[in-house]
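A protein chain is absent from this complex, but the other protein chains hold their places.
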């Protein structure tokens, strides 16, 4: 976990962030019925209700239960809403989270209010450890906000009625901007998190990394480009794929990104998104592709994926909050990027696969206590993604941020940006 | 399907039965939240919402769509709510019925009203074919009423909160009546349905069957007796089990009926039912056992299961409607039986496993049209059960009724009655 | 097991049968390499070496270990070569029989000689129980002789080199004889085994059965007829199939009998047999079909499968040993039948599926002791086959014989004969 010293005046800011984050979760759930919030569409995904409760349990388990006089809302919730903290005891098995038709969504919202009231009292004069854990809890909840949207999208995608979570936005039918390359010298650079702000434990410690000269594409790969890959037999040519990737293609019968479906008109595609089923937007960043697909596309394009350190070095001078993040304006979909003379859309459009395995940084040590299970125990078999997506809450991402998923997973808003060695 | 001639005056009665049956389905769903009615807890079970919609689709698909001027409520429902009729086209895959958070429960109830209105018009002056299909639809819906309850019980059993569907009833804590035997001579007897009333196609044709002298236990096996079987190592002794049954015991780690769970006090058991989690009632009929368990118990008891023809012959002189069936008084649980001097509880307590495979009667021909898929195509690998349970709607069962399940299934209200050859 | 009284003079005959049977097993294994005899191609099949050893263990476990002074050949073989006798203790798991590269085939043949020598001593003056068990052991070994051939065929069928176990025989390229029907009156008939000869316990007790008038086809269904079924879309029409059968067709992508493979010339088929890969013979009985296929074909043909009692009644007046059984002339393949004026090929061409589930006869009791596990514990989920195949040893079959397999299995020489009600 973050190991930063936090200035005194930040308590008010923390209470604010807590309040805003808690409110946004409820706002995201507002369009959902009790049933929408209950069903689990696959073991990787969780019901919205579960996200709403689990993020509350997090504050209860790590802060409130040590607060004198705090009464748990319901003692059985520790079992129901623990996610994976072995040190916190037994829990509802992950693949069975969708069996919980009770408690109802309304009751879970009551639970949230109960926790909010207690937390707001704590946050008036938090101890340093409480502040640290509350900050972690806020960031934790932001991660679940994104998952709530991606899990819901997966659920709605199973429904032949194609329900839309949000009203469709203005469509972008233009052609993509041509791709340019931005070059970097390499050398010894700093990687990982340093400084005052919050960061997860896995972003530390900051350390030197050695880079050879490289270039990054100035924007993510677009739907139009992906269609060219498909049309060129991309999903039928084993020489483009990693061995595990080709096995995946054959097992799944994959022939397009997740949520793409052929249109009646041959060669055209629709994509299902939070705004329903619509023709793909050629200039928008391609999304819902997994690592295997990203890697195969890069090979097909004569390029490669950037390493995590390359990406982070390139992104470290930019302003993350300018991206197309999720905020009160509601969830968005991947965007097209206008013309520019530098790196565009590094933050807040699609998560970008890197070619780096998610492994500990030199000198990494997990946070103390149960929250030490947060990141470290997943450092095996997954790849790092950078930048944040249109479903990532604004204010959550930064250049050192390390998102991670298994190479076969693609239900997140995941895309790619090409790189090459110079 | 039934191939009976129906007297003219029965139209009014049919409209009544239609109305009462449709109303009962809604009454059964009344205690359910949208989420309760949506989640599917296993591929064998279906959501309550699906049952409510599918039983309506049945009338739409087989009667209303041929009625001039009928407008389907929603054309997509034919895909969503067809169960297994290959001749009716593609459909939502059975294991994915629980993905349908939309349409909502309220919308499905609207659908029911739409169908009811159209059907009530039809039933004023139905053609013979319409009357025949409507009668089938009523009986079909009654079957789904039972499934709605057993599927819901399975769902609630997955929830660590042990939600109760219904208020607990007065408990029966007495000891079971001693078991007596009732003897039958055998000889050539009639089996299968004949006469005027409704029957499913698989109950026909009536035919002669040859029985050797036999005896039936005067009542079903009780929970107290089943506990003796457990205490005597019943689930640990391979010599008591069919080979497939022993494989099942080991794969499941089975050691008691479904929904039994050990109480804190050693040797005592709780059972989860529609009224929640309670100590077992010793004198009540054991239920939620599968064919393997029924067969093993009978072997342990030095007896056997009755054949279908033996059971039917014994039950044919009794009055089915006197049983503990489901009716407006609400769902019940298996009952204890008081003293008597003949066969007790043949109808309407627990479905009783027979040792007979579910196979066609000599001369069987499926009903005409798509409804011919109703029964005949399942005549492989399943065993017949007789009598009806506490979750079977009153008026639905009769001696010739053939219920059928696979030998490993036990989420229905299934029990057994011993038999022996004389 | 058989419960027959055996005349005194039969001891010599028994010793002879023992000797001939043991010799035939070795002769059947003669063309096999050590590797051929070791590999297990699927869990349902066993290696030839295992069959050779298990049939020897049978005599050791049930007869020799109670003979004073008998030394087991190798104490570990009781673990390696027990098949499914729970009362005989732990054993090599069935799916792992193919891991036993040691003992070698030569060593297993030594084991057989060791057992043979001891058994031949016993059979000079056997006790009644020893004679009874030896007779059972001989019949048991005959069953495994057939399995040895069918399991080997399955193994060789996995090999792209298409190895032939035996030299091809003279081919039969004629067209099939037209099919005729042979009618039977029905009434009360005797079923099951009675009289002096050997029979398995499941064939008893003899009992009355009631038959309605029926007819049987005078010969099995041929390859030419099966091709018509295929050409008429038989494997693509769900209305022809049982529900479980249609699930099987789709899961397997089935489009022809097992071991049929399309020839280069469109519409022609090759079949792989013990004599290698050859064009199908139109007039030969179709084989390697499962219950689902047999049932679907019968429905397509407007007929049905015979019940076990119908088949047995029809076959009871015929001479089984006249069939195309396996004997010293070596293994054969299914045959075409010449013209005739009665039932042809009831015995010893292909096993014929009946529509009867394999269930206990009224009054059935398993044999005493461990051999009671031989038949009774499999009475669930399987269907009865009658008559015996070209891979059944001559002298093994009779009208009351009950072979049984699961409805999806088709690696035996299984075919069908049509029946209809009159």
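Order as written gives the chain letters A, B and C; numbering starts at 1 within each chain.
Note that in this section a contact is a pair of C-beta atoms (placed from the backbone, for glycine too) under 8 Å apart; a residue touches a chain by one contact, two chains touch by 3 or more.
None of the values given here were measured: they were computed from a predicted structure.
In the full assembly, the chain not pictured is in contact with A, C, by the touch criterion defined above. Contact with the undisplayed chain is limited, among A:66, A:208, A:232 or A:328, to A:208.
Among C:96, C:167, C:365 or C:422, the one in contact with the hidden chain is C:96. Touching the missing chain, out of C:21, C:38 or C:403, is residue C:38. Touch with the hidden chain on the side of chain A covers residues 84, 86-87, 188, 207-210, 212, 238-239, 241-246, 291-292, 295, 355-357, 359-360, 362-363, 373, 377-381, 407, 421. Although one chain is not shown, part of chain C still touches it, namely residues 33-39, 41, 76, 79-80, 92, 96, 98-105, 155-156, 158-161, 163.
FYI, only the chains that are shown with their structure count from here on.
With each centre defined as the average position of its C-alpha atoms, the distance from chain A to chain B rounds to 47 Å.
We define each chain's centre as the mean of its Cα atoms; on that basis chain B and chain C are separated by 38 Å.
Computed from the mean C-alpha positions, the centre of chain A lies at a distance of 59 Å from the centre of chain C. Counting only residues that touch two or more partner chains, chain C has none.
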